[in-house]
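Just passing along the structure, written as structure tokens.
Every protein chain but one is kept in place in this view of the complex.
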Amino acid sequence: MDTLCKDDIVAMIRAIRSTMEEQRDHLIELDAAMGDGDLGLTMVKAFVAADEYAASSDLTDLGKLLMQAGMTMAKAAPSTMGTLAATGFMRGGKALAGKESIDGADLAAFLRAFAAGIKERGKTEVGNKTILDVMHPAATAAEQAAADAVAPAGVLAAAAAAARTGWEEAKGMQAQHGRQAYYREQSIGKADPGATAGLFIIQAMLGAVESKEKS
Amino acid sequence: MDTLCKDDIVAMIRAIRSTMEEQRDHLIELDAAMGDGDLGLTMVKAFVAADEYAASSDLTDLGKLLMQAGMTMAKAAPSTMGTLAATGFMRGGKALAGKESIDGADLAAFLRAFAAGIKERGKTEVGNKTILDVMHPAATAAEQAAADAVAPAGVLAAAAAAARTGWEEAKGMQAQHGRQAYYREQSIGKADPGATAGLFIIQAMLGAVESKEKS
Amino acid sequence: MKKFINDPKNFVNDMLEGILCAHPKQLTHVNDDRHCIVKAGPKRKGKVGIATGGGSGHLPLFLGYVGEGLLDGCAVGDVFQSPSSDQMFEVTKAIDSGAGVLYIYGNYGGDIMNFDMAAEMASMEDIRVEQVVAGEDVASAPKGEEGKRRGVAGIFFVYKCAGAKADELASLDEVKRVADKAAANVRTMGVALSPNIIPEIGKPQFSLGENEMEIGMGIHGEPGIRRGELRSAEEIVQEMLPPILDDIPIKKGDEVSILMNGLGATPLEELYVLYRTVHRMVVERGIAVFNVYLGEFATSLEMAGASISVFRLDDELKALLSTSARSPFFEQLTIG
Partner (left out) sequence: MKKFINDPKNFVNDMLEGILCAHPKQLTHVNDDRHCIVKAGPKRKGKVGIATGGGSGHLPLFLGYVGEGLLDGCAVGDVFQSPSSDQMFEVTKAIDSGAGVLYIYGNYGGDIMNFDMAAEMASMEDIRVEQVVAGEDVASAPKGEEGKRRGVAGIFFVYKCAGAKADELASLDEVKRVADKAAANVRTMGVALSPNIIPEIGKPQFSLGENEMEIGMGIHGEPGIRRGELRSAEEIVQEMLPPILDDIPIKKGDEVSILMNGLGATPLEELYVLYRTVHRMVVERGIAVFNVYLGEFATSLEMAGASISVFRLDDELKALLSTSARSPFFEQLTIG
């Protein structure tokens, strides 16, 4: 299958929601270790809202759908990660404006805009132990795969693999932003909660496309 | 021995202090059950102050000495029982003004004025489950003994026996005053903290005189 | 016992030292005794002096209401202990400007006896003293036995109205009349969720189960009406408010000021959650809310809990309540 239709995008968002619900307590724990422990709650809130919006939306413009989903998330979960994830969807969606179906290159463009949005909103760089350390390599890997005309599932598989590596690398970094930064050197060696949530997003997107292929 | 001298009175106050120090936790517990738990603290404070005052006083007028001891107690321990005990000493001492030695009748007069002072200051009556239910019968028994020209030790022995009976009877009463009264029927059957402190005062007075006779 | 203290024995003294050096323009002490707090600055000739007193551990009660348009002096006791008659007498002398002194304090045995003694001493020095004993906790004694009721947070209204009246240079009788009237028009009930710890004792004063509350409990841990499982904020208010309103009674057409008081550890957020239901129920009964005081007005160290006081207003009380006032613990700009 070379393109994803609206149902696939809606299923993708649903898959992210399910993952967040499953991982709620895990994310709370990760965030509580060096933050305020809210990440599990806010990610669930954000993606429940996105899912409810997407499932009931009449839009056929998938870019607009993703953008609106992002705006819904911004209202539902205005925490750091809620806002960053919302910004990612808004910018990613904007990059796909007008599209009623989505191919591998579109997914790569979505991820690139997502990462760029986070970078700008968070005033951060790669290497600061944030979600960007997952989203940026994921976008780069997705672009490479798309350049080879790979289909959506393959693009997302490449993105997920790079995300996973980025997530591992981020572990070794020292946090520079948010509550984690107050822990300075102590943050080194620990998984970054936001990076973990980012990894879950990409893995859930891949999972949704894969399970569709199987069915 | 038919009269008590200044040393005996000072020893009496010292004996009350020691008893209160020994019974501190017991009184706290009794008061905590239906009050604020301060009784052990305030009785110790009151009689430490009285003892320190009496031990260093130059007064030869024993009535005045007891009165001043009472005033010292009023400053040191202005709780309900602290104030009542202080009033008792002030009124009791006043009744003995001018005396440089004290016989059995004087002790009876002291206890009568003590009880009357409590009654007036507390605006209470016998039967309300207070220290008065100990001090009133003690004063009456002391008066009877003194009428038979009994010596101080005998007067105090009679007072202590009556006090003990009064203390038992007060157990069966329902509290009408102070924090204990908020427990209404629940107070029936329990020892009254103030009555217990009153019993200790009389028992310590007796103990001081008895141990002197032995030595 | 996790507390910011030095030697527990010096707790009250350290606190008073802190208060006096924090607010030197507003408060001072007399007789070389920090327990004898009076308003700083010159006395106002012809103004009735108002004194209060009581144990420590209830800030802003009692000394927190010494200030402009409020009280003139306060005798401060140890934690949960009456101050001595001596200290009350010193405060009395210091604040009398010839117009007499009104004592306003809560209905507790030790305080009553000591204020009685102080009044006797004052009368020997020809200072006229009158007394108003506040007791408005409906949980502490049934209707008909009002004289046995504890005074709790509602005393704030008595202070405020009497203070405003004294500021008008009214006579002692007039100030007392107003204080009596205020005291007669306020009713309170409390609920506790957790105990406090007296520094010198070092362990909790009473215990409540992990999921228990006690409705009607007093600010020294005196027993309440019912101990039971913690209910929702709505259910708690539904249980507490009717006995408060039905006691005077306060009814349709009346206008009230409401004091939603925290006992120490309870966050303001939770007090507002409680107030939400108070408001709905009061309005449903056709009672008008003039204003709301919400915060800590009478506490019990770090006790978690709250109390609700309702003050029935008439034109006179409303005017007195509305004047400006200023103490280190309570400031109010003129209302209206």
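Going by the order they are written in, the chains are A, B and C; count residues from 1 in each one.
What we mean here is this: a contact is a pair of C-beta atoms (placed from the backbone, for glycine too) under 8 Å apart; a residue touches a chain by one contact, two chains touch by 3 or more.
Values in this document were obtained by computation on a predicted structure and should not be read as measured data.
A.B. asks: Taking the complete complex into account, tell me which visible chains touch the one left out.
C.D. replies: When the full complex is considered, the omitted chain touches A, C.
A.B. asks: Quick one: which of A:28, A:111 or A:173 touches the chain that's been left out?
C.D. replies: Of the listed residues, the one touching the omitted chain is A:28.
A.B. asks: Which of C:122, C:139, C:219 or C:236 sits in contact with the chain that's absent?
C.D. replies: C:236
A.B. asks: Give the residue, chosen from C:141, C:219, C:287 or C:306, that touches the chain omitted from the document.
C.D. replies: C:306
A.B. asks: Which one touches the absent chain: A:94, A:121, A:171 or A:212?
C.D. replies: In the complete complex, the chain left out is touched by residue A:121.
A.B. asks: Going by the touch rule given at the top, which residues of chain C touch the chain that is not shown?
C.D. replies: Touch with the absent chain occurs at residues 2-7, 11, 14-19, 21-23, 56-57, 59-60, 193-194, 210-211, 213, 230, 232-234, 236, 260, 264-276, 279-280, 292, 294-296, 299, 301-302, 304, 306, 324, 326, 328-329, 331-333.
A.B. asks: So that we can see where the missing chain sits, which residues of chain A does it touch?
C.D. replies: 28, 32, 34, 36-38, 41-42, 74-80, 82-84, 87, 121-122, 177-179, 181-183, 186
Throughout what follows, only the chains that are shown with their structure count from here on.
A.B. asks: Mind checking the centre-to-centre distance between chain B and chain C? Centres are C-alpha means, answer in whole Å.
C.D. replies: 33
A.B. asks: Where does chain B touch two or more other chains at once, residue-wise?
C.D. replies: none
A.B. asks: Two or more other chains touching the same residue: where does that happen in chain C?
C.D. replies: Nothing qualifies.
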